[in-house]
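Every protein chain but one is kept in place in this view of the complex.
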Amino acid sequence: MNGFPCKDATMVTADDFMLKGLDKAGNTYNKLGSNVTQANVMQIPGLNTLGISMVRIDYATPLGLNPPHTHPRATEILVVIEGTLSVGFITTDNKLFSKTLEKGDVFVFPKDLVHFQQNIGSVNAVAIAALSSQLPGTQQIAKSLFGASPPVDASVLAKAFQIDANLVHTLQYKFKSS
Amino acid sequence: MNGFPCKDATMVTADDFMLKGLDKAGNTYNKLGSNVTQANVMQIPGLNTLGISMVRIDYATPLGLNPPHTHPRATEILVVIEGTLSVGFITTDNKLFSKTLEKGDVFVFPKDLVHFQQNIGSVNAVAIAALSSQLPGTQQIAKSLFGASPPVDASVLAKAFQIDANLVHTLQYKFKSS
Amino acid sequence: MNGFPCKDATMVTADDFMLKGLDKAGNTYNKLGSNVTQANVMQIPGLNTLGISMVRIDYATPLGLNPPHTHPRATEILVVIEGTLSVGFITTDNKLFSKTLEKGDVFVFPKDLVHFQQNIGSVNAVAIAALSSQLPGTQQIAKSLFGASPPVDASVLAKAFQIDANLVHTLQYKFKSS
Amino acid sequence: MNGFPCKDATMVTADDFMLKGLDKAGNTYNKLGSNVTQANVMQIPGLNTLGISMVRIDYATPLGLNPPHTHPRATEILVVIEGTLSVGFITTDNKLFSKTLEKGDVFVFPKDLVHFQQNIGSVNAVAIAALSSQLPGTQQIAKSLFGASPPVDASVLAKAFQIDANLVHTLQYKFKSS
Amino acid sequence: MNGFPCKDATMVTADDFMLKGLDKAGNTYNKLGSNVTQANVMQIPGLNTLGISMVRIDYATPLGLNPPHTHPRATEILVVIEGTLSVGFITTDNKLFSKTLEKGDVFVFPKDLVHFQQNIGSVNAVAIAALSSQLPGTQQIAKSLFGASPPVDASVLAKAFQIDANLVHTLQYKFKSS
Partner (left out) sequence: MNGFPCKDATMVTADDFMLKGLDKAGNTYNKLGSNVTQANVMQIPGLNTLGISMVRIDYATPLGLNPPHTHPRATEILVVIEGTLSVGFITTDNKLFSKTLEKGDVFVFPKDLVHFQQNIGSVNAVAIAALSSQLPGTQQIAKSLFGASPPVDASVLAKAFQIDANLVHTLQYKFKSS
């Protein structure tokens, strides 16, 4: 998934290394109140094999959330452009490393660890983040477990989350329809 | 975390490349009914820098579960030694790839994706798995989110899982004490 | 140069993954009219081994220049936060790939190729860029050739740039004192 | 040899990550009294790019031998499932690191070094091993030198092994017909 | 640019791993008085994916120059076969590391740093160098900046080299026609 065929070198132009529009706010009218605008190899063909990409993340107020997720192929470094974020990642020892970030603050989410950001300010927040892959991939934890297709067996989720099967089914219904 | 200082070459012996006891069943008397016995660079110093390790996994009956987790630094290949397992992983597109495995069946869990195995047979099950890192690390999803220390803010988990804050607190209490 | 010893895991805190102040303009009162504020492993110890870093670049008006340079260990992806930039990189076939960038535009400078950015607007410009190394290193071309210490032999520079030795000495004097 | 084109993602199924039959003994009725059953990217397409694979090795009694060989692209970690093996690898300093392994014992053969296993017990032995490549490749030393096609010049082998040319020819004849 | 499709293994022959003629002097009748004869994957298909290549460099007398350049993908190790060379590379701290080399002397130019060699003896000089890429690529500094097509804007070069725009145009004219 990380290797596209290379374009014929004589056909490559500066357009292959450019993308417009990261100054435009993404649409945050959704349950989570957040939006990620991608600038990876799917939008910028010239990134192929170069091992880096960028995103703009918008967070609505109040409490817009980029929910717990992993990037299976990348570390992330994020800078706040506007607003106030509560951010964190969790280590393999189940320690939470978290901070409140204001405009101009930079934070690092190490490769593949579960992490999140939430708008805890009174205005919409914006961040620019870069990832150490040209096609990082994102696994949103709640959606992948409770909204998988076909669904994960309820007995797996019930035992893993220490909840009963009815609640698992309720959650699976919510995530399927969202 | 993947780089230990190398031992003085003249001091290295065959013992540094060996580990005994992977024929012994692990203790599965726990809430999940499963146990992972490690054979990585912490037990076998000679694995340092070599990019591979092994585990034995025991699954009690009924329904012993190696719960949804990721390995931030490794692909896993597993072979069933005894029993019957239901296994699966979920892609970044939220597709579940799952199979029922019998003795002698091999299955692959690609790098960093959420995956699990559950004993669906009537006897204890055993698997041997290898991972593409000498110190793969494991992030157990439910435990890391609901049992993190300090705890993840309830508003993050409530919004992410579409549950109310009371349930979040109940789950955090369960995982903290487990 | 890319490998620092890892901190004892029990001593690591969230502070090791954070840096404040990328919202502050850098000082552009210099001959080039530009300034680079670093957010790499020297400022953020937690970036060690993670393969990514960030910079803020300020460009004064008129014509503030981040002069032709290479990063021996990194690709760069840049987004314009304010202003108008003329940017470009040169391939090993001596082709110039260049673009005029407005606010929100993203551009990629492939690994190790000579590249530059210049403010061609009427206001100060600001960019955020990320690089695919935790300690990318920068080789500023003119400064490294004409300002090296000890100096590069004049006959090398005269022949390479097709200029006479007197001009080489004049340039070496300028760069030494700057 | 390590890079196959990726399947169209929409066509990939769980079958691409599975292989049946590693519980079946391989046929050891051969001169060496051993057999290797492969579980690599040739049998499991989903292993492509994932950097790991597995084998089952059967050793007849008495003295079934997996003869001295190298894997040009992989470290090997092996666990004994049944029986007793004498195993070893030789370093670039010509030191032999060897051990006798019983059921449940794990041993590591570092990347690319010459290594072997021999059944020294009174029953058939079985091992499961994993290798740090999806297509490790095997170079069997004796066969590659004395059974190459076209044959290696006898003067090379005579001088290298300090044997006379007649013996080289005898060995070449044996290996050609085996 | 570093990945060619692999030939069908059954069609590969020893010819794919061989190149003749590195004993022949290259043509040094040019402004720089030097010539590089390549032995990389373009001439030796078997080098594909193997991460190494070779060159022969000829330097006319007097003062034949392999001018300041970078290899965006490689370290270089060079041995003098005939003659006397003054060689050097410049670090990212603008330090010049230089040496005079006689026949049989070896020197290393670390990955991606600007470097050069000049014949300072009274006879033609010859070197053999190896590079840590099968297709290293070369960016000749003066040519890439002043001879780019389309040309780099004069204001960029004037400011970067602290020269006036007229001199930039003169140099661009020289390099365009050379």
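Going in written order, the chains are labelled A, B, C, D and E, and every chain counts its residues from 1.
The working rule: contacts are C-beta pairs under 8 Å (C-beta built on N, C-alpha and C of every residue); 3 or more make two chains touch, one makes a residue touch a chain.
In this text the structure is predicted, and so the values were computed from the model without any measurement.
Visitor: Have a look at E:42, E:77 or E:165 and name the one touching the chain we're not showing.
Guide: Result: among the candidates, E:77 touches the missing chain.
Visitor: For the chain that's not shown, point to the residue among E:54, E:154 or E:167 touching it.
Guide: E:54
Visitor: Which chain D residues would touch the chain omitted from the figure, given the whole complex?
Guide: Residues 31-33, 63, 65, 67-68, 70, 72-73, 86, 88, 90, 92, 94-96, 98, 111-114, 116, 118, 137-153, 155-157, 159-163, 171, 174-175, 178 of chain D touch the chain that is not shown.
Visitor: Could you please point out the chain E residues that touch the chain left off the display?
Guide: Counting over the whole complex, chain E touches the hidden chain at residues 9, 12-14, 17-24, 39, 44, 46-47, 50-54, 56, 75-77, 79, 81, 88-89, 93, 97-99, 101-111, 128, 130-132.
What we mean here is this: only the chains that are shown with their structure count from here on.
Visitor: If you average the CA coordinates per chain, which chain's centre is most distant from that of chain E?
Guide: B
Visitor: What is the distance, in whole Å, between the centres of chain D and chain E, each centre taken as the mean of its C-alpha atoms?
Guide: About 43 Å separates the centre of chain D from that of chain E.
Visitor: Would you kindly tell me how far, in whole Å, the mean C-alpha position of chain D lies from that of chain C?
Guide: 50
Visitor: Could you put a whole-Å number on the gap between the CA centroids of chain C and chain E?
Guide: Inter-chain centre distance comes to 24 Å.
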